[in-house]
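Read the structure below first, then the notes.
Heads up, one of the protein chains got dropped from this complex, but the rest are sitting where they should.
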Amino acid sequence: MPPRILFFAVALLSLFAMVPFAVIAWVRSAPSPGRPIHIIQDMDFQPRFNTQTLNPLFQDERAMRPQLAGVVALGEVGTPHFTDGVVDGNWAQALPSEAPMSMDLLERGQLRFNIYCSACHGYSGYGDGIVNQRAMDAMSNADGPIYGTAWVQAKSVHDPTVRDQSLGQIYNTITHGIRNMAGYAAQIPTEDRWAIAAYVKALQKSQDARLQDVPTARTCEPEQMSHASPTIDLTDRNIELGSKGATARIACLFIGVICLAAAFLLVFIGQMEWTAFWKAWLQNWFFILEISLGALFFVFVQHLTKAGWSTAIRRPAEVLASNLNWLWIGFLPFLILLLMGKAGHIFPWSDMEMLAAEAPAEAHLVEGKRAYLNTPFFLIRALIYFVVWAFFGTWFLRASLKQGRTDDSAPTRLMQKMACPAAILFGLTITFATFDWVMSLSPAWFSTMFGVYAFTGAATCGFSVLIITCILLQRNGVMVNVITREHYQDMGKLMFGFGMVFWAYIGFSQYMLIWYANIPEETGWFLARQLGDWGWFSAWLLFGHFCIPFVFLISKHPKRDWKTLLFAACWLLFFGWYDMYWLVIPVIPHDLGTFETYDAAVQAYASETTGIGHPVNWLLMVGMLAIFASFTIARLRAHPLLCRKDPWLKTSLDFENF
Amino acid sequence: MSRFLFPKWSNALLPLIALVGATVPIYVLYFVAFGFSPKTLEVGYQPVQPVPFSHALHAGELGMDCRYCHNTVERADHAAIPATQTCMNCHTLIKPESPKLEPVQASYQDGLPILWTKVHHVADYAYFSHQAHVNRGVGCVSCHGRIDQMEVVYQSQPLSMGWCLDCHRNPEPNLRPVSELTNMSWGLALGLEGEARDKAEAEFAQQRIEVQNLYHINPSENCSTCHR
Amino acid sequence: MTTMNVNTKVRSGETDNTQDVPGSRAPLVLNMNKFNQVTQQVCQVAEARRTPMAWYITFAIGLGLLSLLGFCIVYLIVTGVGVWGLNNPVMWAYDITNFVFWVGIGHAGTLISAILFLFRQKWRTGINRFAEAMTIFAVMCAGIFPGIHVGRVWVVYWLFPLPNQMEMWPQFRSPLLWDVFAVGTYFTVSLLFWFTGLVPDLATMRDRAKGKIQQIAYGAFSLGWRGSNRHWHRYERAYLLLAALSTPLVLSVHSVVSFDFATSQLPGWHTTIFPPYFVAGAIFSGFAMVVTLAIPAREMFGLKNLITLRHLDNMNKVILLTGCMVGYAYSMEFFIAWYSGAIYEKFAFINRAFGQYWWAYFLMVSCNVITPQLFWFKAIRTSIPIMFALSLLVNVGMWFERFVIIVTSLANDFLPFLMGRVHAHLGRHRNLLREFRSLPGDVHAVLSLPPDDRHRRSEGGHARGGSAFR
Partner (left out) sequence: MSATTKPSSAKASQADSPPRSYGLIAEFETPAQIMKAAERVRDSGYKWWDCCTPFPVHGLDKAMGIRQTILPIIVFFMGMAGTCAAFVLQSFTNASDWTVWAGVWVTGYPFLISGKPFMSLPAFIPVMFELTILFAALSTFGLMFAFNGLPQLYHPLFRNKRFRRATDDRFFIVIEARDPHYFKARTWEFLESLDPIAIEEVED
């Protein structure tokens, strides 16, 4: 048991805790002459002279200087009629032109009269105001001291001597006072004094008027006011495909050729524009390229980090990456189009005359980039990318195959060394290839992050295809117990981390920064992806590529079960393709800058369609994937599926996630 | 070798510490929320003035209009403290020899102003304009309270930014016909009971809406409205 | 727990365990074959009766500098933020530079703790504890700067969404407020992560402690940890979860810091690569700082068997990698500045390299991109003096990176009148000019701001209420 004193201490503490609140309640309940406490003082009392404050500079210490006697303030000089109530030496009979008669004037006069005059003169002007009454009472009241009260009954304005006074004279009285009455010039502005004078006249009339004097329209004033009110066997049997997959390879090739042929046919018979077809071709080819690039990234990163766990699954990745030595074929149509000078509708910079005719402003911008965006340099760069990719894609596979034939660890060391230049060249080539083949589709647009975004796409496509490949291999009875759920979990993590989370991070950062700065030359690219059906398309990209798979894959269990992981990988692969569609197909409308508002642009492009439903898109996707699969199966059959003599193999086979 | 062992009851003490640890932040929050609020620190300030001027007498009993003395309120941002002259409009004759009036008389003689103590202080970085409010039907009573019942004036409202915003967000309850600006009891339906009271209140509500519509009152909540 | 094996050899007093034999991991703890030896080695730092003299010396230097900081802060608060030489158009310079620098340093700790944990990089355990502690202190250092930069430190709680008499709320669309949440969350999570990792070790200290005070203190802070495996089970899950949570958090913190700049429209700041670029830079500078601290620490406290050459070698590889990433970002910025076709963007970058702050830019590039390239050579990666010097250079370079980004982008405004009208006002503002010229930051703009007539006019409007006194 805790010592008893603890209980007392706690009870006492609780009691004391109530004190501050009691003090607060007490302070709130009663006024006090204590100065208010300002906790944060800054700028609350500024070192300046406010209205009616002290300024020790002057003898009378007033910050506001009084007007000098006989001085008229600028802009307050008026006619003698207005300022003095005198016309030609006589009291004015009428209102001055500065304060013409109106109902408003009389109403104002009434209000002013009630404020300033009624205290003595009474609301009706009979001299029976409350001050008057009190003063009279004070004089006659013996209950209290009189303190020298010498009140004289206030004048009734209905007294004949006053009733007969002219307007000017009444004005003068108000201004300067008369007998015991003080002047009100300091308290009441000139206009208001005139208004009071006018009201006094009206008051006099009212108390001495008959019904017929009142205009019929004024007898009753029905004012209508409007009531408007206002979302794990390492024998050949297990690690070589052997005869397996021969049919699949042929079938894939067959499907691929059929699909591509069908796509061409559809375009030939006019179901699609050639420009649209070549853009769709670009999209699908770049998609296949990203799969291989993602696989290449996987391979060199394992060497770069001297990873042990991944050895069991590295061969399929090496094979996927080795496809880079033939994927350049998909670029040939563009080579031909560019050489023929007919790529203007795909790469607008390749035909400056056409661009200048269609969009002079954009052409002007692109003109400055001609040193980079020109056909010869474009083709030279493409050649460099293909050479680099084909070299590393095949080199790592060959080095790994060499390691499989020797007990020496030299090839492993060499691969580790080679991973360094591979990483650097990979980073640069994927960046500039994306700039060239995707970013330059809208040649005026630019984003520094675009290369990194393309890398995340490669990660998405590469890792998901690697997972699919491994699962399909195991489904065909090879690699049994070599690839375990531990490897799947790790591949799932990589797909989750790089293909989804990192993708979302890069994508969000790029979007948010452009959205936030809202610079016209940048926002157009995203606007084109928000207009019409593209808005929904983009929303689906966000949910399909990130939100839904995030919730699905965050737990380790779906990553460890091949069925769920296969589903997730297919899903993400599809969205990798979808992402490419989103990158390549939309075109920034040339007239975007002319819309006054975002809503107007949305209205004008409300009918914009994405064309995703067009069969050519799907035929190209299935066709290219099938051909890619066919080549991949061929290579998988040609080589062992495991590097049997890799020094890290044991680590990988024993690997277990903690 | 002896080794320090925590006593058994220390385990029972831990939940207590957790409880205190959870309570203290809440306690501090509430203490700050209530204790540092202008409603505590500012409201109720009632300085002693150099002249024992009674608003209850002049504005209440005598029913003199506020603007008789604070005559600039409709034309200027500042509601002027009256000049000594204004007092002397009447007090040359009424109780001129009263000891309470001595400072006033002295001021009248030597021309030096009476140093009144400012009660209602809006921070210098906030620009408040009396004319903008008064001419749109915001009555005196809304910010100054029942001056007509105060023998010595005290601050009845917090004059905090949040308090300003409450009205700027929902001005209607503080609107009245401009003619009733200085009427401290307008809208109260005093002395009425039952149906008559409901009827009067409905009428006040109606008039408030009318004023809102008449002046298109849609107060701004932008920073620069007050801080400029 | 491995004794000396093929992977190690002794070289000039240092046990070199950086030899790579593919298929086997080099030992991360040297010259030990019993669990107890590790405990002994780790605990002797705190249990030692005599603190190394070098510690006292460095502590005295640190304390002296800390007092100087305290004095400077008081001076700044009393005088105003102008003591930094802030003026239009350079409205923030040293404060935000230091903030970003320290937040960046702070990234290494959590990165080593969390990301390397997730990547199963076991070598992290030699350095993670003091890297985490470094993170906590670095984030505290970082927190000073926005605090004093606001000018009115006493109302700094306005940064938080608290109900208040103003009925005002923070402006959540501002990146500066995201900083508050990002850095606040980062500090909290780093602290939790550090403490969670510390609890079982504190229990070890408790069970070894001789003094009563130590027994009470370690006893209280170890929370009664007794190594129950039922506890270890949840503990390990929680540690993994914290690592998984910290990883994206680390990325987000410096991304949010980069948003402070990149959301603007200012050329040189508005670049979409800023978030990953800042994160790479942060890891870069953070690891450099860990190397800077690890080298004296292992000397001073005799931790060479725990913080081995391999640890340092690995850290230097991370520095090399992130240095290359930073270099990539620098070049992308330049390329896109040209590619964008925007003259202001082009100017901003040409000015950055060849303008009035060219020296800062070349200091930054040489320290951050060129110097780390030396780490391609293993001899350099395993040479203690050289890596120590390089880590210092990297930190200098990274400080200048922030300085370059912030100051050069701001110092040259883009309004044409800034150029044309400077001289017209020279006479009138001669004294001002003399005063400002001595300060970092370009002041041309100040001198050419037209006098604002509007204020005077509005003051005139109040005059009419002025006749209340007799």
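Every chain is named by a letter (A, B and C) in the order it is written, and numbering of its residues begins at 1.
We take it that a contact is a pair of C-beta atoms (placed from the backbone, for glycine too) under 8 Å apart; a residue touches a chain by one contact, two chains touch by 3 or more.
Bear in mind the structure is a predicted one, so any value in this text is a computation, not a measurement.
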Among shown chains, those touching the left-out chain: A, B, C
Option from C:Gly62, C:Gly151 or C:Gly227 whose C-beta touches the chain left out: C:Gly227
Touching residue (missing chain; options C:Trp102, C:Phe130, C:Tyr235 or C:Tyr361): C:Tyr235
Selected residue (touches chain absent from view) among C:Ser24, C:Thr204 or C:Ser366: C:Thr204
Options C:Gln41, C:Thr97, C:Asn128 or C:Ser252, residue touching the unrepresented chain: C:Ser252
Touch criterion as defined above, residue of C:Phe119, C:Phe181, C:Phe362 or C:Phe388 at the omitted chain: C:Phe181
Residues in subunit B touching the chain absent from view: 1, 3, 5-12, 14, 29-30, 33, 162, 165-166, 169, 221-223
Absent-chain interface as seen on subunit A, which is shown: 1, 508, 511-512, 515-516, 518, 554-555, 658
Touching residues on subunit C - with respect to the absent chain: 34-36, 39, 161, 163, 167-175, 177-178, 181-182, 184-185, 188-189, 192-193, 195-196, 200, 203-204, 206-208, 219-220, 223-238, 241-242, 245-246, 248-249, 252, 256, 259
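One rule holds in what follows: only the chains that are shown with their structure count from here on.
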For subunit A paired with subunit C, centre-to-centre distance based on mean C-alpha positions, whole Å: 27
Shared-contact residues (touching 2 or more other chains) in subunit B: 38, 71, 75, 78, 80-83, 85, 111, 113
Of all residues in subunit C, the ones touching two or more other chains: 462, 465, 467-470
Of subunit C, residues touching subunit B in the complex: 163-168, 212, 215-216, 219, 224, 461-462, 464-465, 467-470
List of subunit B residues in touch with subunit C within their complex: 3-4, 6, 33, 37-38, 71-72, 75-78, 80-85, 107-108, 111, 113, 158, 160-163, 165-166
In the complex with subunit A, residue positions of subunit B that touch it: 9, 12-13, 16, 27, 30-31, 34-36, 38-48, 62-65, 67-68, 71, 75, 78, 80-83, 85-86, 88-90, 92-99, 101, 111-113, 115, 121, 123-125, 154-155, 179, 209-210, 213-214
